[in-house]
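With one protein chain withheld, the remaining protein chains of the complex are depicted in position.
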Amino acid sequence: MAEMRIVDAINAAMARAMADDERVIVLGEDVGIDGGVFRVTDGLIRKFGADRVLDTPIAETGIAGVAVGLAAQGMRPIAEIQFLGFLYATIDQLVNHAGRLRTRTRGRLTCPLVLRAPYGGGIHALEHHSESTEAMLAHIPGVRVVIPSSPARAYGLLLAAIRDPDPVVYLEPKRIYRAGHEEVADDGAALPLDTCFVLREGRNVTLVTWGAMVVETMMAAGLLASQGIDAEVIDVATLKPIDMATIVASVRKTGRVVVVHEAALSGGLGGEIAARLAEEDGVLRGPVRRVTGYDTVVPLAKLERHYMPSISRIMTAVRETMPSEIPA
Amino acid sequence: MAEMRIVDAINAAMARAMADDERVIVLGEDVGIDGGVFRVTDGLIRKFGADRVLDTPIAETGIAGVAVGLAAQGMRPIAEIQFLGFLYATIDQLVNHAGRLRTRTRGRLTCPLVLRAPYGGGIHALEHHSESTEAMLAHIPGVRVVIPSSPARAYGLLLAAIRDPDPVVYLEPKRIYRAGHEEVADDGAALPLDTCFVLREGRNVTLVTWGAMVVETMMAAGLLASQGIDAEVIDVATLKPIDMATIVASVRKTGRVVVVHEAALSGGLGGEIAARLAEEDGVLRGPVRRVTGYDTVVPLAKLERHYMPSISRIMTAVRETMPSEIPA
Amino acid sequence: MQVATFAVTHHRFLDPSGRTVQPLPAFANDPETLRELYRAMVLTRTFDTKAIALQRSSRIGTYPSSLGQEAVAVGLAAAMTADDVLLPSFREHGAQLWRGVTPTEMFLYWGGDERGSDFAVPREDFPNSVPIGSQAPHAVGVALAMKLRRQPRAAVCVFGDGATSKGDVAEAMNMAGNWRAPVVFVISNNRWAISVPRAAQTAAATLAQKAIAAGIPGDQVDGNDVIAVRHVVGEALHAARAGGGPRVVEALTYRLSDHTTADSAKRYRDQDAVAEAWKEEPIGRLRAYLTGHGAWSDDDECQLIDESTARIDRAAEQYFAMEPAPPSAVFEYLYAALPKALEGQRDEVVQGHHHG
Partner (left out) sequence: MQVATFAVTHHRFLDPSGRTVQPLPAFANDPETLRELYRAMVLTRTFDTKAIALQRSSRIGTYPSSLGQEAVAVGLAAAMTADDVLLPSFREHGAQLWRGVTPTEMFLYWGGDERGSDFAVPREDFPNSVPIGSQAPHAVGVALAMKLRRQPRAAVCVFGDGATSKGDVAEAMNMAGNWRAPVVFVISNNRWAISVPRAAQTAAATLAQKAIAAGIPGDQVDGNDVIAVRHVVGEALHAARAGGGPRVVEALTYRLSDHTTADSAKRYRDQDAVAEAWKEEPIGRLRAYLTGHGAWSDDDECQLIDESTARIDRAAEQYFAMEPAPPSAVFEYLYAALPKALEGQRDEVVQGHHHG
């Protein structure tokens, strides 16, 4: 067991996968001697050599496409895109190739790649460095989208993503790369994909979230508890496909739900989750609430706080789902 | 007045805009002498010359980027992408530039471009030619996404899109390019953006749809009428931003809703619409239903019919929203 | 001060009338080798003819003929070993046939059935890439995998003149150069990208010079001379397999047909130019050489045409006789195992809610 932050856990998972399986290689801009701009790949080139940790030119479409080619040849590429804001150039490869190579060839060629990228705001970064557009990626058939929210889940889910025989986009909540640490056993054990994690059990309301917003949501749940409201908190973790069974079961119990995400409201995955609940007869006992980023460009640093969902917005939303007899 | 099909109406709208405003130019692959692979730009180069109807090399990212540059200089470019399946390479330009040039420069530079592309399945086309991924585009802040579903709306909405001071992605339902015709006055009159069109009024259920699925939905409404179910049909038309006021008002009246779209279920815009309704207290009197494409790659021609939403699926969904006392 | 100079060289062995313009490469001294190339080109043209007929009678969908471009496809395939990997665009029917894809599989694909890309042979070749140029980075990945595993193999990526304008192609060439990846990019320059002529695609004097931006060698070859194509691609592959890095080969040919069965080239191109181009087409050229050297007779020709036609017709019959895939196939290969979350959707399709 070792104390790990998310950034360490991701690094450890890659090192473990590379040690276990020589088909696993890492490629991306500055992933070599620099260890990535967030140091997520730190030390890998020293351990595994420049044949397995490849610095690429600046060419995001190319990086994704090369990963597809490597994967089709039976390698297990982990491609890093430096920021989600520069990942859009890979979407063509994700939709038109990665997500459908298996389908197109009836399983003759497959695409076991992982595309990693840090995402999300709240670190006062430059333009284009605060994106949270996971919903665009989660609409792509044939891929998975995974977002961890703790060191242990970062480790276990990344190992699962690497070993998964299909393409996985793995988005890293960079705001909490170094925000906390916990004991993580570097034992090579993966966590299940396609499965939500219930982080806290509760009876009165279900809070559904993922990524860095898990922090605010858990804090809100703590505050709610002190007000006598017992919140269940679910980390969706795999955004594509979503494990709705766990979410529906929870809301069937609590009757109320607030979905929290950093992404813009319209077309964000909160809509999908809310819609699924609305499709279930007799599950919802109050209106759905979503606490999300706004339908705007993420503002630059000075105004960014007005964009990010806050604990108080979560609290307000929870109260709005509640019948009036529960204290506000 | 002239009899027009959708393809004619789009052509007429472009010709009208080009005649009215010399800043309007058309660019794209094969838009010149060939008139586009669907003949949508047919004759424009003859009328307006090769300086205003530009054949481009095969370079979708470049086409979108050039349009951004033209727009920032005060031109009104209409860029054609040959199929939505090849539009993914433009997303980087749409998110990182077109949608935020105004915001970034506080209105100093703006981006009045239109990006046109045919979309949707059902024509037994080649791979990558049947996409319906409008939801990915409708999640982008600062852009509009517009989809017409009749010749008159194709004409009026395209004129509005061209004249709009902000970027508009205009997706053309290619399955019905030539499916029907109607009298359209080529009078230069635009239709409002950001507004749904109520195609049919009804009291029992609201059917919300857009694009080519308007055809199946209207047919379903006709069948429902013969069964004593009075369906209201709404063509959303502008998918970003969505005019939820009209949809909510309708469902407030009918209490029941079915959203129909060709796009894959998960992360499709049906989720957003359903979620908005679920957020409204006391509007829904039954579970929401979505009739959509599946979360798969659109199959090639031979199996494509299994993917496309059908009238019978719409009928089934409507019945599922109904209390049992209404005849099925 | 000049700091760098570059040149593009053009290669040809047979002129349009089938006369040699320089000594032939060694392989071409074996008449049987040349006859094999000849037969493959004729088979390709036979396949094209049949495919167009099937499209006209709605038995397959939109189809891109390779009429006039047979020497590029056959020549490059003949230069490859079975262990090399082909990443074609969508007009390399001749290359696929040579490498063992069956005409039945090809009809299946063009008929709109995913099973057509599940070739029994060659298992590692990529399916057709419809999004122009997007397979170029795949080729670099394939080649990189070969290189990292120290295998003496190479990837061959084929695309058109239009594709050379695409950014992903430039990125791929550049990355290949960086890693000295064993990949040969063959540009099948048929002078047209749908309605856009080669001259409007780029101001570059040659397409071979796209290689210069990536710091790799680029050559031009007469793409209607199958001997030249096979020779130049063969040398490039040899170098690539031996660690010499990537190359670009621009093959000059001509699209004698419409772009696809959905196109009508008369709208945008002069028929005179097409008539001129017919004089350079590859099959007549090699036949002239072979007959001139007593290596081919009218009888051989009749027999070849009969055999080719019979083979392709048989393939079409096999295609017609295929059981349709069941509705469940829509979900079958989406993921290695269908996620639980999608089982409901799969069941809905299988139960046939979809029959409108």
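Observations on the structure shown:
Letters are used for the chains, namely A, B and C, taken in the order the chains are written, and counting of residues starts over at 1 for each.
The rule we apply is simple: a residue touches a chain if its C-beta (ideal position, glycine included) is under 8 Å from a C-beta of that chain, and two chains touch if they have at least 3 such contacts.
What you see is a predicted model; the values in this text were computed from it and never measured.
Though it is not drawn, the left-out chain touches A, B, C in the full complex. Across B:8, B:92 or B:262, the residue that sits in touch with the chain not pictured is B:92.
When the whole complex is considered, the residue among B:12, B:26 or B:71 that touches the unshown chain is B:71. Only one of C:67, C:80, C:216 or C:312 touches the chain withheld from this view, namely C:216.
Only one residue in the set A:127, A:186, A:230 or A:280 touches the chain that does not appear here, and it is A:127.
Residues 29-30, 32-35, 37, 55, 57-59, 61-62, 85-86, 89, 124-129, 216, 265, 294-297, 299-308, 310-313, 316 of subunit A touch the missing chain (whole complex, contact as defined above). What subunit C contributes to its contact with the hidden chain is residues 1-12, 165-171, 174-175, 177-178, 180, 200-206, 208-210, 212-216, 220, 245. Where subunit B meets the chain that is not shown, the touching residues are 25, 51-52, 54, 56-57, 59, 61-75, 77, 92-93, 96-97, 102-110, 141-142, 164-166, 194, 241-245.
Just so it is clear, only the chains that are shown with their structure count from here on.
For the pair subunit A and subunit C, the distance between mean C-alpha positions equals 40 Å. Centre-to-centre separation of subunit B and subunit C, using mean CA positions: 36 Å. Separation between the centroids of subunit A and subunit B, computed from CA atoms only, is 30 Å.
With touch defined as above, residues shared between interfaces to two or more other chains in subunit C number as follows: 114, 131, 167-168, 334, 342.
Counting partners per residue, subunit A has 61, 92, 96, 103-104, 141-142, 241-242 as the residues that reach two or more other chains.
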